[in-house]
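A single protein chain has been removed from this complex, and every other one stays in its place.
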Amino acid sequence: MRKLSFDSKFEIIRFSVAILIALLLSFIIILLVSDTPFLALQKLYLGPIENLRRFGNVIELAITLSFAGLSIAIIFSSNEFNLASEGAFYASGAVAAMFVLSNSLPAIISPFLSILLGGVVGAVIVTIPAVLKKKWGASELVSSLMLNFIVLYFARYFINNVFKDPSAGYNATYLLPETAKLSKIVSGTRIHSGLIILIVTVIACVLFMEKTKWGFELTQVGRNRQFAKYVGINTSAIVIMSQVLGGFIAGVGGAVETLGMYTRFQWQSLPGYGFDGVIVAILAKNKPRYVPIAAFFLAYIRIGADKMATSTDVTSEMIAIIQGIIIMLVAATAFLSNTRQKMLVKEVRNNG
Amino acid sequence: MKDILRMENINKIYPNGVIANNNVNFSLREGEIHALVGENGAGKSTLMKILFGIEKPTDGKIFYQDEELTIDSPLDAIKYGFGMVHQHFMLVESMSVAENIVLGSEPGSSWNLDSSIQEAQAKEIIDKYHFQINVKEKISDLSIGLRQKVEILKALFKGAKILILDEPTAVLTPQETVELFEQLRILKAQGHTIIFISHKLTEIKEICDRITIMRDATNVGVYDVESVTKEEISDLMVGKSMDWNIHKTPAISGDTLLEVKDLTVLNEANIPTLKHVSFKLHRSTILGVVGIEGNGQKELVDSITGLTKADSGEILFKNELINSMSVNDIRSLGLAHIPGDRMERGIAADSSIEENMFATYTNDNKLVNKNFLKTKEINKWSNNLISEFHVKASSSNVPIKMLSGGNIQKVIVAREFTSNCDCIIANQPTRGIDIGAAKFIHKKLVELRDKNAAVLLLSADLSEIKSLSDSLLVIYNGQFVAYFEDASKVSEEELGKYMLGIEKQTELEIKRCER
Partner (left out) sequence: MDNFLSYLIDPEFLYSVFRVTTPLLFAALASVVAENAGASNIALEGIMIFSALFGAIGSGITQSLTLGLLFAICGGLIISLLLAYFALYLKTDIILSGIALNTLASGGSVFLLYVILGDKGSTSALQCLTFPTINIPIIENIPFVGEIISGQNLLTYIAFIMVWVVFYLLYHTKLGKYLRVVGESPQAAESVGLDVRKLKLTALLISGVLASLGGAFLSMGYMSGFSRGMVSGRGFIALAAAAMGMLSPVPTMIAAIIFGFADAVSNILAALRIPDEFVKLIPYLVTIIGLIVFSQIRSSSEKKRRKKVLSST
């Protein structure tokens, strides 16, 4: 085995301690608020593997979270805090639904084109804040947050006015045609062929980031933009490219979620997947190859929390607290820095 | 005389693993001006930052008047009567001189700041030490020399008895240096003790009483200034005699490769830092540009390499106008660049050695196949470069920030030298690195020249630039003030006068560099 570098060794320690602290915190919270704390803990940690259907739920959620995580990982690799993936998820889901509702293309072609269209919509949306920043110096963080709301209301107008099914009894589109939907691939669950699209996307992202010139350049731009300029990388082009790609992936994710999981499009507010993507990307250290693992972890505790909420008196939103603490700890550069310094001094002195 | 301050067995290991102080002892006598010298990177600033509470030592003890001190922050240091003027000024540019001087110990009510009291008190201290400065002026409108005075006043206002000056003369004009020395003598006469960091031996000889010499993070000797010669000091600083002893044949100047015409560049603050500069660089020559840092060198390099756009003028490389070309296009034409700011720009600290080397090769068919990286080839190639350029590292996958300054520089040089360039801009290529590495880099530069390429060398090290360059330009205040066709024929003393702006050649003499 290759010898781990000092930094990797320390990263693993820090990561594990962060997760442990968060789990401990969930333990304490549950002890405090629940009348049946042990049942709640059992459901939280073991609920997802109680039966196949539940485990299926974990995978279904992990698919969506992986798309979100890949999207943010690629966007954040350029060191831009652009959160428009959130709006991209919503808009591409809506556009995908409207697309399949307004034509009668045969199976396979219909979802394929719909997902592609969703990707393009996502790419356009996520690129807007980057362009605003490039051209006018507007903060990408603020403008992307504003854009999310604009996109939400704009797309929702069509959902609630043009494509609304009056007989649904609530605000939602007409039933999506069966030909457009992604087929289920594991019986007894709702796991759909979006999983295959995801696997392809993950492999493509890993190859892109680790094996292509553009991925290499993107990494350098994110690590030190001054250096990137100096070695001759066209930093603006690379930044825009990463937003286009990240947006495209978010768009594909939104379309896949809609066609794989729902009978109608019915989101009335932002789904929150953009922010979930941030959690996943941070856990995965912005590396596509770790995204599915991070997404699985997050999906697992989410589904566990749902199970806990249905069987006990603890609500699933508790998990939001745990997530928040985990990301902040994982991203905390000074977390355990004293330990690191002690390890370092020992290492430096040992090496002479 | 008794020591009032002793630092004992100070060790400092930075989080990136650099050992900046290794069992350093340092002591100070009351009322003296004590020089602390050493090459860049020797650990002088680190030692003083530890004394001033900005950095925490890994271990070691500090005694002041025989009492052991714990200095956790500058606040403690200020309390004990230490004051520090940093190498990089620490002033609030948007505020006035008075506001800066009293910063941290504002007189009057905390909840209703009164600028007239502040100004009065600032004036008082200014008069006490015979400074001349307008308290109402904004720092952003002041010259470097005046800013430094504000820094000194800031420390004095807080009652500093021991003043640490970190390379104060590096940024000053000769007149300003003379004024500073006057000021330091006044301070000494009033009972202050001064630590004076510099590597200008003439200045140390002029004003200091004792000297501590550092090399490679250790203290290599303490002397009375009177009792050592400049040569001895210099030998101690660099370990052995600083005779670069470069073997090179006389230059046979070839075709014009690079031509700069009437170039003007403004910096971020819209101040013109390069004013109507012109020169030509020929093949098979090394042209040196020498000057005190901050006289327009950065802007010159940046505009030639495409990193900033010239505000007016023309830059021609191989007869092509490159003013508005991208960095990549300019590099593709055969221009390589060793940057002066190694850590900020020269490398991506979090990337591996390999990634840092590969960064300019993403269009190279040998390493990249239709935009896909040939990982195995890249790995082999980078490991070859590591051994060819004697980079001390266990493998090319190590993050570059784990290397020492000299080895980092070798990585940069390896990257830039192997790119089949016709022209290389080398900005401070050997600053702060060990002699072995420096000599290696010199050899490579001469080799390059002999292969019909051209080198534009910028350095603050007079003996280096004199012995390496074929011809020499002196830059002062954004303009060339002298041109020497044969670099070996000019003395360091003479160069110094031009660098400080004391002397200037006639326009006609300077214009020879445009031939």
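We just call them A and B in the order they show up, numbering each chain from 1.
Following the convention adopted for this analysis, a contact is a pair of C-beta atoms (placed from the backbone, for glycine too) under 8 Å apart; a residue touches a chain by one contact, two chains touch by 3 or more.
What you see is a predicted model; the values in this text were computed from it and never measured.
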{"item": "Which of B:81, B:145 or B:272 contacts the chain that the document leaves out", "value": "B:272"}
{"item": "Which residue of B:73, B:143, B:175 or B:375 touches the chain not shown here", "value": "B:73"}
{"item": "Touch with the omitted chain, as defined above, among A:102, A:167 or A:269", "value": "A:269"}
{"item": "Candidates A:231, A:280, A:318 or A:344 - the one touching the absent chain", "value": "A:318"}
{"item": "Absent chain, residues of subunit B that touch it", "value": "54, 73-78, 84, 86, 88, 90-95, 99-100, 103-106, 110-113, 154, 158, 264, 266, 270-272, 275, 311-312"}
{"item": "Chain not shown, touching residues in subunit A", "value": "33, 81, 83, 132, 136-139, 141-143, 145-147, 149-150, 152-154, 156-157, 160-161, 269, 272, 275, 278-279, 282, 315, 317-321, 323-325, 327-329, 331-335, 337"}
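Basically, only the chains that are shown with their structure count from here on.
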{"item": "Centre-of-Cα separation between subunit B and subunit A, whole angstrom", "value": "45"}
{"item": "Residues of subunit B defined as touching subunit A within the complex", "value": "13, 15, 17, 19, 58, 305, 307, 326-328, 330-332, 337, 339, 344-351, 355, 358-360, 362-363, 368, 371-373, 375, 397-399, 402"}
{"item": "Residue ranges of subunit A touching subunit B (in the complex, touch as defined)", "value": "5-7, 211-214, 216-217, 219-220, 223-224, 226-234, 337, 340-341, 344-345, 347-348"}
